[in-house]
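Presented below is the structure to which this report refers.
Just one protein chain is left out here, and the rest sit where they should.
Entry: chain A
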Amino acid sequence: MAEDIFRVGTYEFRSRLIVGSGKYKDFETTRNATEAAGAEMITVAVRRVNITDPGKENLLDYIDPKKYTILPNTAGCFNADDAVRTLRLAREAGGWDLVKLEVLGDTQTLYPNVVETIKAAEVLVAEDFQVMVYTNDDPIVATRLEEIGCVAVMPLGNPIGSGRGLANPFNIRVIKERAHVPIVVDAGIGTASDAAKAMELGADACLINTAIAEAKDECMMARAMSEAVRAGRLAYLAGRMPKRSFASASSPTEGYIWD
């Protein structure tokens, strides 16, 4: 099989598992799990420096920006202005133009605020950011975000950090079939079969954080996710058999010894 490259904007990746860097117990585990995941892209959040202890260790002492593509996010932003400000700062900090836009609606569901997301996407695309955008599993909104010029659309499987799997596999499929940019299932994946399922539906990649960071063995789960994403991808490319209502014998139905 020819090499299966995952292209996002002007970037190319071999791994289709994007990981987050939140919720880990320490930086060492973050680094080890990221490596075990075989990930090439990792999300980070932008926050105020703690001025009272500025010398403290930083995530990027453990996750080398030369080795990984750093994907700054706008987690915690509830309006377009804050999201745009956040990513302008991120671009200045590390020179990163590939970004994850997420504008949230409320703290209970962390569902996207689609109206503000669209506003922010328009500004960021005009400022030459390459925007990977977190959104609802709504095919109409996905198309709109693609039209604005986002380089990837990232529908949720279920609420962030819920680990509930894919609420609406049909919509993920519809979004993928209509899309001309990569579709990344972001949020909701709880275990390996969820990731495999997303990839079998045609998702171009999965973005996973909590399912790895909250596993009892983070590195083992990272590996499981990596293999699930690969298995699901292969199954998608291979083309699955049709589903039937009744059995279809696997062994020949002639040449029986009693015939």
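We adopt the following convention: a contact is a pair of C-beta atoms (placed from the backbone, for glycine too) under 8 Å apart; a residue touches a chain by one contact, two chains touch by 3 or more; residues count from 1.
The definition used in the following text is that contacts and distances are computed from a predicted model.
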| item | value |
| --- | --- |
| Identity of the absent chain, which is to be given by its UniProt protein name, from "NADH-quinone oxidoreductase subunit J", "Sulfur carrier protein ThiS", "proton-translocating NAD(P)(+) transhydrogenase" or "Urease accessory protein UreF" | "Sulfur carrier protein ThiS" |
| Touching the absent chain when the full complex is considered, from A:Ile70, A:Leu98 or A:Val133 | A:Ile70 |
| Among A:Ala45, A:Val114 or A:Ala167, residue touching the chain not depicted | A:Ala45 |
| From A:Phe6, A:Tyr24 or A:Tyr236, residue that would touch the chain that is not displayed | A:Tyr24 |
| Residues of chain A in contact with the chain not shown | 20-24, 27, 30, 43-49, 51, 54-55, 58-60, 65, 70, 72-73, 75, 85, 88-94, 160-161, 207, 209-210 |
